[in-house]
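Below is one structure, written out as structure tokens; the observations come after it.
Incomplete set of chains, arranged as in the complex.
Labels run A and B following the written order; every chain starts at residue 1.
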Amino acid sequence: MFTGARRLVAAVRCTEWATGGKVSARRFGSQRQLVMVEPSPTAGVAVLKLKNPPVNSLSLEFLTELNINLEKLENDKTFRGIIITSDCPRIFSAGLDLKELCGKNPAHYTEYYKALQNLWLRLYLSNLVLISAINGSCIAAGCLISLACDYRILADNPKYVIGMNETRLGLVAPFWFKDNLVNTIGHRASERALQLGLLFPPAEALQVGIVDKVVPEDQVQSTALSVMAQWLAVQDHARHLTKNMMRKSTADLLVKQRDADIQNFISFLSRDSIQKSLQMYLAKLTQNKG
Amino acid sequence: MFTGARRLVAAVRCTEWATGGKVSARRFGSQRQLVMVEPSPTAGVAVLKLKNPPVNSLSLEFLTELNINLEKLENDKTFRGIIITSDCPRIFSAGLDLKELCGKNPAHYTEYYKALQNLWLRLYLSNLVLISAINGSCIAAGCLISLACDYRILADNPKYVIGMNETRLGLVAPFWFKDNLVNTIGHRASERALQLGLLFPPAEALQVGIVDKVVPEDQVQSTALSVMAQWLAVQDHARHLTKNMMRKSTADLLVKQRDADIQNFISFLSRDSIQKSLQMYLAKLTQNKG
């Protein structure tokens, strides 16, 4: 499917593109190619594929690569929009990689959490049109990625769920996860969804408004492209000034207290009870795989 | 129905409970037993029954007893949730007791209004899961009690209505009533509901979102129990940190200006026009009963 794909040194702005009948894929970042960036059939639109099997857990490496790729796309004037989708079957992203949160030191937690803050700020305030083509379950921080986009399309498969289930693991979503959710589905629905750690199947997801559209699984990508065309019909400048007007005050709540937010996260995570609970959860996950 | 019920000295933590086939009820507070606290079939859950006939008007004595009982339950580690319901037929609560607002002195109004502020803050920020089993009309400050809960179930009886009708009596709901309503049904619906003093019958109440569920009258309690079970499936610690994250900023708006809010209430209430209007309204109520 992808020819001519190769590793690109981060500092080099790549120029290879789809030409003629051939599709050429670019990969920024590591050898492991956790993030694939491909041109879409629509000019100016990149498809960013999450590829950290089996469940697109947000490891530090994956977060870092996401941030690098998004920054590149943001600064590359040939792009006006990104479709974010998954290259792993049945899952968009399972959220944070719990292995990064267990038995590590505060310096590691700080680096990890900063990368997560950066990712959200970058997505939420992006000048590009971001559309999530959600072709699998989309959970916790995975859901956050899609909420930070401009539009969400979910595959109509009753096995796929979307939501923020932090409380189910004994965790508390950061306040900016909450702010992004409240801006999307309102205060009351967020209160219930976050406290209960609800994961919504497609019909309920559409009803509560956590996604904008539910389509048959084989139409997710084509729908993303046609929705993108609608958004690209608007002049970029007016559109992203408007987007910034809508979102800046919410993003500023985090920007103004990033350090306190980090400290809060680390002190919560460092509790014995939380570490134990995460270790038990990880052991169970490993067992289920075995 | 209740055996072994007796007055409990406030300082004594009571230990009597349902045992075997017998149901035992605890009553904190006054001889008049305005508030009944009973264990529910679900472990860790209390049923708090409002019993100030005929319409559960929130007299000072009733507010005080509610506050005492809620504080006890909050501090009693055996409890994780409360179902609030009415012991009076056809009415959950008619709201403030207008007799407390007429012809009294400022010191009385202050004490009364403080008790109301305390009640809301206690309910709205409770670490317990609070579910309203609304088995009758639920009006003004009665509606506030249910809005401060985590979930609202209304009996499907077209004679029951729920809402904040303060303007119908020439009154203005305090700003924190408004904030709690906006957090529940959104800004636009609140604007219309509060200005018009709308009271919603069940179908409309569900549609506007002022209640979460409407069920046949004889299923209100059982539904409350099964919804409670869903909420109790979440770890308390993560759930109430999340609840606090959702609600603290709204509660703080009152906490930061309690005294100004009291002064505002008293000066409004002390106007001749308001006193006259309340007296006329009370006279009409008395006449209707006669």
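Here, contacts are C-beta pairs under 8 Å (C-beta built on N, C-alpha and C of every residue); 3 or more make two chains touch, one makes a residue touch a chain.
All values derive from a computational prediction rather than experimental measurement.
Chemist: Total copy count of the complex, if 2 are in place?
Modeler: 3
Everything below uses one rule, namely that only the chains that are shown with their structure count from here on.
Chemist: Hey, what angle do you get rotating chain A onto chain B on C-alpha, to the nearest 5 degrees?
Modeler: Angle of rotation between the two copies: 120 degrees.
Chemist: So, what's the distance in Å between the C-alpha centres of chain B and chain A?
Modeler: One centre to the other, that is 41 Å.
Chemist: Applying the document's contact rule, which stretches of chain A touch chain B when the two form their complex?
Modeler: 166-173, 175, 178, 186-188, 190-192, 194-197, 273
Chemist: Help me check something: in the complex, which residues belonging to chain B touch chain A?
Modeler: 150-151, 182-186, 209, 212, 230-231, 234-235, 237-239, 241-243, 245-247
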